Every structure is written in structure tokens, then in C-alpha cells.
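Notes to accompany the following structure.
Of the protein chains in this complex, one is absent; all others appear in place.
Chains here go by letter, A and B, matching the order in which they are written, and residues are numbered from 1 within each.
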Amino acid sequence: MPKVAITLRVNGDLHEVMVAPHRTLDEVLRDELGLIGTKVGCRTGDCGACTVLLDGKAVSSCLTLAVEAAGREILTIEGLAPGGEELHPLQRAFVEHGAVQCGYCTPGMILAARHLLDKNPTPTHEEIRRALSGNLCRCTGYAKIVDAIAAVAEKNRS
Amino acid sequence: MSQNHRYVGRSLPRLDGPAKVTGRARYAGDLSLPGMLHGKLLRSPVPHARIVNIDVSRAAALPGVKAVITGRDTPGIKYGNWRLMPETQDETPLAIDKVRFIGDEVAAVAALDLDTAEEAVRLIRVEYEELPAVFDVAAALADGAPLVHDEGKLTSNVSLDRKIDYGDLDAAFAAADYVREDRFTLPPVSHAYLEPCACLAEADLEGRITIWTSTQTPYIVQCLLASTLGLRENDVRVVKPFVGGGFGGKMELRPWEFCAAFLARKTGRPVRFALTREEELATGRRRHPMRIRSKVAFRKDGTLLGKEFEVYLDGGAYNSMGPTATFLCGNFGAMLYRYPAYRYRGYHVYTNNPPAGAMRGFGAPQALFAAESQMNIAAAELGIDPIELRLKNAMVEGDEIPGVATVSSCGFVESLEQVAAMTGWKEKKGKLPPGQGIGVGCYSFISGGVFNWFNTQYEFAAVEVEAYDDGTLHLKTMASDIGQGCDTVLRQILAEETGVSIERIRLTAGDTGATPKADLGTWGSRVTLMAGNAVINAVRSIKDQLAGVIAARFDLNVIHEVAFADDRVFAKARPDRGLSFGEAVRMATRANRGRALVGRAGYTPRNKGLVTPAFSFGAQVAEVRVDVETGVVRVEKVTTAHDCGTVVNPMAVEGQLEGSIHMGLGYALCEELKMEGGRTLTSSLLDYKIAAAEDMPPSESICVPTFEAEGPFGAKEAGEGLASPTAPAIADAVHDATGFRAFDLPITPEKILRGMGRLDE
Partner (left out) sequence: MALPRFEYLSPGTLDEACALLAEHGADARPMAGGTDLLLRMGRTGRAPSFVVGLRRVPGLADVRFDREHGLSIGALASLATVAAHPDVIRHYPALAQAAAATATVQIRNMGTVAGNLCNASPSADTAPPLLAHGAEVLLHRREGERRLSLSRFFRGPGRNALEPGELLREIHLPPPGERTGSDYQRISQRSQVDIAAASVAARVALDEEGICRSARLALGAVAPTPLLVDEAAALLEGRPITDEQVAAAAALAVRAARPISDVRASAAWRKKVIGVLAARALRAAVEKALAQ
């Protein structure tokens, strides 16, 4: 199948890429743009490691055709804290609360949390757990991940 | 625990956290090199067959394909982790003349892109002559069963067995007031680490290999990759990048590592393999399914008299780490309590299922589900509270396990007492309304093994530390952080030991080309104790020299103690008499006429019995609510009191505990690799279910204070033993809630309803 030229807007930057229509967004982000922070854990939309925000909404990039992401606003983990060494509050909370172990679920987990806090800046613990329904973690038992997100929510509250 | 510690005992956030939360941490599948090819494996679709012919011509002719290999193109050298017993080394990277399970690797392709590699794999034609196959232990042991391995000396499918005998068991049963015999069945489950395995290999012009691979044992991969390629060990460099979890599933040489290296040499280009989740779940290593028969004898006052423990492990098609599981199951079956007499028979059985291997707990989750469930059954029938029964028989410091080990530090009794107090156990057990229940399970685990099955010539752990005159240190070790946090913990230990601030310690880890030989890797909860000790040993010579510098510079009386703290080296009694760490290093280096200040040492447990230098202990209570109309279980709370010696990093230990509960809860309630005719039916994360955040109960825990003399700063195992108590605790709580006692896992709602007599067939 012929490749098509598309423009992807990722973390505010415009990228013109040639992609085959069957390429998914995770493949193009990783292989064409070098944005390897988007992880691949299952490619069936079950694990959430490949979560990115598309027009502000958390989606599985492994089930998103790159051609369908063209022209839309894409946020990956690399774009969460654009300013050099400064971390986004969620990133800082994940580090400080021990929400990171192997780290493979972390980028997707943080973007799912960002999606939640955008909709609901002060979620309860229960709402946080529900918002992570699409993100699996095998290391932490989720407890410290929920703590980290709750800590950011707590700051939003005050 | 000393209050004076600056680093040990502190909940220091892991030092690789920022790399991981920003997406900058690179895992094996994230790596690429110019000119890189993509590899793909062809796997057997049948469980047992002779390979009659393989035709790769169409695959090789596909444009973009750079190489296709089958077993016949390779040296065909067998390998396996148990180098000590070469007859157990039963695998070749690619099948030579026979396939033994669905997923057995048959051929490999390297192509310009992944689409082409996948297409080429589809074009390989393999002619199989199917053989009769066996899919469970009973079939494998039946008269006339086909042999999974007919090439060696074995005359049955029992690949090895293990016996333990001590005390007079027949007399114990004869003298007993109460004897109880039960059978338990444990299912295969998956590690389900989030990062599927991947590797990238390149060959230099002299044929030497560098491979970046998702492994928890770089040294083992180095040795076995060299031997299977016919290379010298030093011609293979293994680099562990960030690793997305392992849990025992990444501690062997794997076929894709061999194929990447072999194809890199053959094509002259870097080659990357990345497994799919389906490959991982359908063909990957798993926890051993087991059948356990346990017979236990008590006096009517609850005193344990003895136990007979018989275990059949379904090892699948190859030995993998099965010998260790067979060995350890026998040990775990006799842990926690004083058994005056014990008889263990363990049989590792080949079948045509995908091979089982090491997985967190390594024989303990199965053995302790049986042992702890039986303890709860016995308590009920003896009319003794289950925690009281445990206290009556609990191991204590100084207890000897005949022929195996002596228990050094032991906080088991305190763990039981604490967990009972934390949960209000006495007020709840047996007294909750229908549908609610509380249950207990306990564990003990090893802090690394002492049995040298890999037959290494090197120390079990080794560390090199170099000190620089800018006041920094460089710590080099093969110890491998796969997410559990040893990169941080080892730096904590070094910082504590030298007084050098942790941010001044640079770490190079898990690179066999740049770190001292050897470290056996991350398994068996060995790293904190063994590599931690190696750190302390390695830096001793540096500290001696720096103390000498201070003594000379300040003309100290020989009786002065020299202290290392706050990036300074000084006379402890006269802190003004000292230098900054960097200045002291500069003086030492000058005194040595420019020779760099390097300390290098190792740690190997010696005279520590057959199993481990130190045991951890703990007790856990689960509280559940069961929907008695549907059988659905909600775990409402898990409470743990455990003894891991000195806690080097409390936040990391808590994280290990919470992750263990996740895995234990899954083992208890929802995880199972469902099999049919050797085929794994649950090959996606939709069908193989691990608990989501919503499924997890709150956890409360404490560490009971003990000091392990053999461990660095008194530390020992944390995080692997904890994989065991959750399943028996939940099973006991379900029994308390419903009257249904589970003898096999997972405890599904339908088993509960059936057990309650509420499910019509």
C-alpha cells in the first residue's frame, strides 16, 4: 500500500512523516519520531503502557491509526514537562511517592492520571482507581501510584 | 537499627525515577542502531513432533530478508542454567530434530523491517511428523507414555527427583493424636511483567558480540550465549538496559538472544528481536503447576510431630529452572515451624506443555499454599486458633533445619503477634457475619541461595569502587536492577559506608564488559544481602587507606577511630582533625604515586548450609467479603507484619510488599494460564487477567525489627517471600466467610458456589 504524507502535531511540534495506512500511532511515535517514552506492552489495548493524550483524551496509541491522528493534538510523556529538567507535578509525585518501580507502565500511567486531573482536578481515591482501569502495573500493586495522584489532587484542592 | 544512619533506613526515592517518569529510560526494545535488522522467530504449532524437513527457500527469497536460520545452521550446543549437572542441560536455541511444545523455536529470520520478517516467517514450510504428547503429570507418568526427551539416558519423563529425610516420621505418625492428609493443585500462572522481552545484538569485525537484553542475569546470559555460539566468554558482552520487570521470568539464556547474536554475526548488521505479548503469554516461562500431597501429624495440644510432603511439578518440555524449584519446594515445605520429622519427595516431570521456570517465590507460593492451608484446616479440627497453633510451633532464632541451615535472625513470633493485634484477629476470626471472613497465611523465604547450581568460578557477588579526588565514587557491579530498586539500595549502602553523599556516587551496573566478575543476577532475593555485602567489602581497602592519610596528616594516636561522614574523613573524637573526602583521596593517590584508589571485593556465602545465609519471615491476614449469591470475592484489606532484618529503604520495601499482594491476590483469585492440549488459551492480557487498580485492597504493614548478622547493616530478604502468604490467607478468609475450603487455585466464584452447594450442574 502506498505511504501517505501526514502531519503529526506532537507535544506542540509539527512532524511531517510518510506512513503506511496500517501503521499505528505507537509505531510512528517510536520508530519515526524517536519518542520511545511511549511503551508497548501488549498491542491489544489491554495494558495502557502506550497511552497518549489525543486532543486531550487518553487513548491507546496501539489501537490508533497514525493517519487518523493526523492534524490532532498529541501529547506524549516527553511533552508533559516541556521545560528542561523541571518535572510536571505528577512526575514529581510519582518519583517522591515511590510510584515507580520497573517504570514500564509509568508513562502511560502518568498520562492517564493527567487525563483524569484535567477532567476532575480533585478526585477521590476511588475515582483515581477507576481512572486507572486501562493501565496495568505488575510491580507496585497500584497503591503508591494512587497515593501519588492523590497527593497532586490534594494540592489542587488547596 | 541505628538512628545515626544518614541513608540506611531512609525512604529515599529511587534514583532512576526521573528517567522513568520522563520517558527517557531506555529499555531493550527502545534501542536501535544504524542498519539494524528486525528478527522474528518461527515457533512450533504442534506440541510434539519430529522435524522431517524445513524449507526456507521462499522465505529467504523474499526481498528484504537478509538471513534465515534453522537449528541445523547453528552449533546445536545444549544449554541450561544447571551447569553443575550437565545432564540437565536439555535445550538448544532452535529445535534440531524435534519440537516438544507449542511455541518451541524452530527457525529465525532477520529482515529489513518487521513486516518483512513476519511475512518471511509465514513462508517457511516445516514438515512435522507428529508424535503422541503428554499434557499433565499423570499422563506423563503413565505406563507407555511417550518420552518428551528420548535422546538421553532417561527412561521416564521424570527428569530429576529430590529427597529430604530427617527424624523418625513413621514413629511420629504412630504417636500422633491427629493426622491430616490433603491434596492440593496449583495452576500455571504468568509473570506478566509489563515489558515483553527484547534484545539488540551487534557483532564487531572480530566477531565479538555485544547484546543489550531484557534480563535479570547478565552474567548467566554471557556465559551461556558464549557457550552456545562456540565463543569465549570474554567475547560476549551483555548489557542490561532498563528492564521492565522480571519476577524470575528473565533469568536464563533465551532463544531470541542467541538468534540475535548469531544473525548479527551472520549478516554483519545489528539485529533486534522483540517478543509480542502473545508470544510471552502463550509460549513463555510460567510458574510451575504442581500437585502436592501433604500429610501432617500433631499431638492434640497442637504440637507438630512431623510431615510428609510429596510434590509433582509439571515442568513442561525442558528443565529450565525446574531443578531449583524441585529442590526449594522441599525446603519451603518444612519452613516456618519445627518439624521433628520430615520426609520430602519431589519429582520434576517433563510434559509437552510450555516449560515452567523461576517465578517470584520459586516453589514457595505452591508449597506454602498447601502447607499454610493445611495448618488452617488442622487448627480448625484441633479446635485451636490458627495463630495460636502457629505460635506454638513457630521457628525461632537458633533453630536448626537438619542438614539444611540454622535459622539466624527470626522475627516470626513477633510477626504473628503483631498481625493479630493489628487486625483484631481474636475478635473477628470465626465471629464475622456470613459472607465476611478473615484468614491468615505466613511465609519464610531465602536471602539468596548458597547452592552453586550455575557452577560459577567467581564470587557470587562482586563490586568495584573507585574513589576520585573530586570527592566522588564510581560503583561498578553486575547486580541488576529490574525494577526492584537495587541501583538505589546499593548506592545507599555505599553512601552510608563511606559518608559520601549519594548524589556523588556514579553507578555502572549490569554490564558484563564494564563491571567486575561476577554477580549471579537478580533472583532468590539475593541482591541486597550479597551485593550489599560486596559493596562493604570492596570499599574496606579504600577506607583503610584514607584512614591512614588522616592519621598521618594529623599525627593521630593509633587508638583514634577514623570516621566517614558528611563527605569528610576525620578523627571521630576530634572531628576538626580531618579532610574532605576528595582531599583525603588526593593525598592517598599522591602517597600511592598516582595509582588510582580502587577497591574490589566480592561476597560468597560460606559455611551457611545448603540453602541460604538468612531467612525472612512474616505473617499476613486477609479480610474478604463474599457475595454469596454469585461467589464473587472482594478482598477488603490485607495486613502484614514481616521480618526483613534492617530495612534499608522502607518505601522500597512497602512497594515490594504491595506488588507481592497484587501477585498473590491474582494467584488466589483470578490468574490462570488455561491450557488445552498443550495450547495456552489465555494468550492476551484480556484473557489472562491480572488485577486492576480497582481490584486491589488497602494494605497496612509493619516490619518487625530484627538484625541479621550476615546482612549489610543487618538487612535481609524483602519482597519475594511476600508472594506466598496472600493466597492461603485469602483462601482461609473465604472459608471463614462461606465454609468453602479451596484446595486448588484460583478460587473462582464458581468454585465457591459449587463448594457451597449453590451451583446446579
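Following the convention adopted for this analysis, contacts are C-beta pairs under 8 Å (C-beta built on N, C-alpha and C of every residue); 3 or more make two chains touch, one makes a residue touch a chain.
The model shown is predicted, which means the values in this text are computed figures rather than measured ones.
Here the chain not displayed is in touch, across the complete complex, with A, B. Among B:278, B:414, B:519 or B:583, only B:278 touches the chain that is left out of the view.
In the full complex, chain B touches the hidden chain at residues 114-115, 118, 276, 278, 629-632, 669-670, 674, 681-682, 684, 686-687, 689, 691-692, 694-695, 748-750, 753, 758-761. The omitted chain makes contact with chain A at the following residues, 1, 4, 20-24, 27, 43-46, 48, 51, 54, 57-60, 63-65, 67-68, 112, 115, 131-135.
Note that only the chains that are shown with their structure count from here on.
Centre-to-centre separation of chain A and chain B, using mean CA positions: 29 Å. For chain B in complex with chain A, the touching residues are 11, 13-14, 16-27, 29-30, 191-196, 242-245, 247, 274, 276-277, 482-485, 651-652, 654-655, 657-663, 684-686, 690, 692-694, 696, 698-699. Chain A contributes residues 30, 35-44, 46-47, 49, 76-78, 80-81, 87, 90-92, 94-98, 100-107, 110, 128-130, 132-133, 135-146 to its touches with chain B in the complex.
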